[in-house]
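Below you'll find the structure I mean.
One protein chain is absent from this view; the other protein chains keep their places.
Going by the order they are written in, the chains are A and B; count residues from 1 in each one.
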Amino acid sequence: MSTHKLTRATQEPAWVRYGLLTIGLGFLFFFLGLPLVAVFVEALAQGLPVYLEALKEPETRSAIWLTIVIALAVLPFNILFGVAAAWAIAKFDFRGKSLLITLIDLPFAVSPVVAGLIFILLFGSQGYFGEWLAAKEIKIIFAVPGMILATLFITFPFIARELIPLMQSQGKDEEEAAISLGASGWQMFWRVTLPNIKWGLLYGVILSNARAMGEFGAVSVVSGHIRGETNTLPLHVEILYNEYNAIGAFAAASVLALLALVTLVAKTIVEWRMKAETDMLNAELPGEKTA
Amino acid sequence: MTQFRKSIATLLLGLVAGAALADTTLLNASYDVARDVYKDYNPMFQKHWKAKTGESLELKQSHGGSTKQVRAVADGLEADVVTMNQANDIEFLADKGLVAKDWAKKFPNNASPYTSTMVFIVRKGNPKGFKDWNDLAAPGVQIIIPHPKNTGNGRNTYLSAWAWALKQPGGSDKSAQEFVGKLLKNAPLFAAGGRDATTTFMQRGLGDVLITFESEAEMIAKEFGKGNFEVIHPSLTMQTEFPVAIIEKVVDKKGTRKQATAYLEYLWSKEGQENAAQNYLRPRDPELLKKYAHFFPPVKTFTVDEVFGGANKAFATHFKDGGSFDQIYVAK
Partner (left out) sequence: MRPLGAFVPLRHSAYSMSAKNHRVLPGFGLALGYTLVYLSLLILLPLGGMVLKASELGFGQIIDIALGERSLAAFRVTFGASLLAALINAFFGLIVAWVLVRYPFPGKRFVDALVDLPFALPTAVAGITLATLYAGNGWLGSHLEPLGIKVAYTPLGIVFALTFITLPFVVRTLQPVIEDIETEVEEAAATLGASRWQTFVKVIFPAIGPALLTGFALAFARALGEFGSVIFIAGNLPLVSEIVPLLIISKLEQYDVLGATALAVVMLAISFVLLLAINALQWWAANRHKNAEPLEVAAGKAGKEAEA
């Protein structure tokens, strides 16, 4: 077998490669690149000073902070659930597993407006728990807790969905070894499991974070839109746009795009370190890698 | 960092409950484009109230789609007052017992401190020579309007056209429905909302005419330049009202009835009326209407009560599922 023929079969011919590159990048250019450029063009339509001025508005500032606060508040819940669900699903066999996975997927398919509505049906003053909450003077909807609940619902599947395939592919041998060597459950988790999944976990965190910050529909229904108090950045974008403040609206949207890019940079670093780590591992254990 | 702390504080406050604050606070739940009106009005009232009673008030605003806002109030958003742009939305709150049954009589002028009308926005020089509603229903014309079933702006246009057709010689409900059907056939799309319709017409260059509130025209000028369009007042159009009401349940609970009533009453004061006029909303005060006559040319208008027997009835006949709008699209 000639080397020429081998390259032919492990690599696409040059014209195919360039063709695929053109199609793939062209698709991304038209569907992602242009919209992103258009957002910044609108935001900067009257120059950088006007753009920065729009971002200095106190209501925009408080919306940015509230968006970040909600994203942070959602994190621990999502991490805890993601790890627990992935641990149970990936490492053990039990009846009804695919039903459980489907239930975890379900929030993806629920229209965001409906996702907000269901919390109103529960906690609104005409809702199932409305009177009880009113008697106890507890505010859930039209306040920050309701917005956190709606965001939790929307971002529910991300971390679990990220971790399940990862933990499945890793198997359970390392954990079993740790246990048989006398480690306690927590020691096993902190020393073996967590180091194995930490980068995948972070990847899931970043994805759910992007979604948490960008969510509009569900949060809009439960927010009450009180300015400076329950207004997140995506909600503020809508209000500014409706007020004929296109610069302000697109400036706020560009902040969200930038926040996404920041998390994406974090993700790139994560992936890079993950790769470096696996490369190191492979270099250390050359014999064990079987093809 | 203070912003961050404030957000944390808001978060904790929300978790604990609506804890009592030092100042008396009023929340005004309003429609989505009313921000400019109340941004100027609120400090004005705060000053007035402080001078009169010595009490400092904190005023908070909530803005959103009118129906969405009243649903939120019905579901527990603790607004002291609502300032809306559709009477049927207040009727809904009255049905729920949150607003007095005779809310429209609690304040002058049907409890609507200012009004507007529906106008045509056409391209510079009015190239197609539009004068009245029938011009818009002619073949080959494209009209841009927000969704007539789902938005207040679109509903007002629909009812204006209907009323105009009804008042023509030999007009009947049947001929009106036919006319409105012809008009809607000229709509290549139904925009998501008033603002979206404007963007579609002004920025994306679609359509020959945009139908919207008179007050929007000035906002359009602010963003797209005054010289790019003209405003046409049709021979008959709707006088759109902006009704206000006190949420009885909330003011009783919070003990803010006095402040809330004064807040709404002040909308009819000279200062309040002038503020409305400066935001291109027709003041009720005849002197001010004259003073700002260059903004507000006299037009022949009708009210929903006169032609349709009330906002609720108009809504039920035309915009509920199976109403006249649905009949135009779904033959049955």
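The criterion applied here is as follows: a contact is a pair of C-beta atoms (placed from the backbone, for glycine too) under 8 Å apart; a residue touches a chain by one contact, two chains touch by 3 or more.
All values derive from a computational prediction rather than experimental measurement.
> Going by the contact rule already stated, which one of A:48, A:99, A:135 or A:283 would touch the omitted chain in the full complex?
A:99
> Of B:35, B:71 or B:123, which sits in contact with the chain we cannot see?
In the full complex, the listed residue that touches the missing chain is B:71.
> Which of A:188, A:226 or A:247 sits in contact with the chain that's absent?
Reading the full complex, the residue touching the unseen chain is A:188.
> Residues of subunit B in contact with the chain that isn't shown?
67-68, 71, 92, 147, 149-150, 187-192, 196, 199-200, 203-206, 315, 319-321, 326, 329-330, 332
> In the whole complex, what residues of subunit A lie against the chain that is missing from view?
The list for subunit A reads 1, 5-6, 8-13, 16-17, 20-21, 23-25, 27-28, 30-36, 38-39, 42, 77, 80-81, 84-85, 87-89, 91-94, 98-114, 117-119, 121-122, 127-128, 149, 152-153, 156, 165, 169-173, 175-177, 179-180, 185, 188-189, 206-207, 210-211, 213-217, 233-234, 237-238, 241, 249-250, 253, 256-257, 259-261, 263-265, 267-268, 285, 288-291.
Throughout what follows, only the chains that are shown with their structure count from here on.
> Subunit A touches which residues of subunit B in the complex?
3-4, 6-8, 10-11, 14-15, 17-18, 27, 32-33, 35-36, 60-64, 69, 72, 74-78, 193-195, 198, 219-220, 222-223
> For subunit A, which residues count as touching subunit B in their complex?
Of all residues in subunit A, those touching subunit B are 61-62, 65-66, 68-69, 73, 120, 123-127, 130, 134, 136-139, 141-145, 220, 224-230, 239, 241-244, 246.
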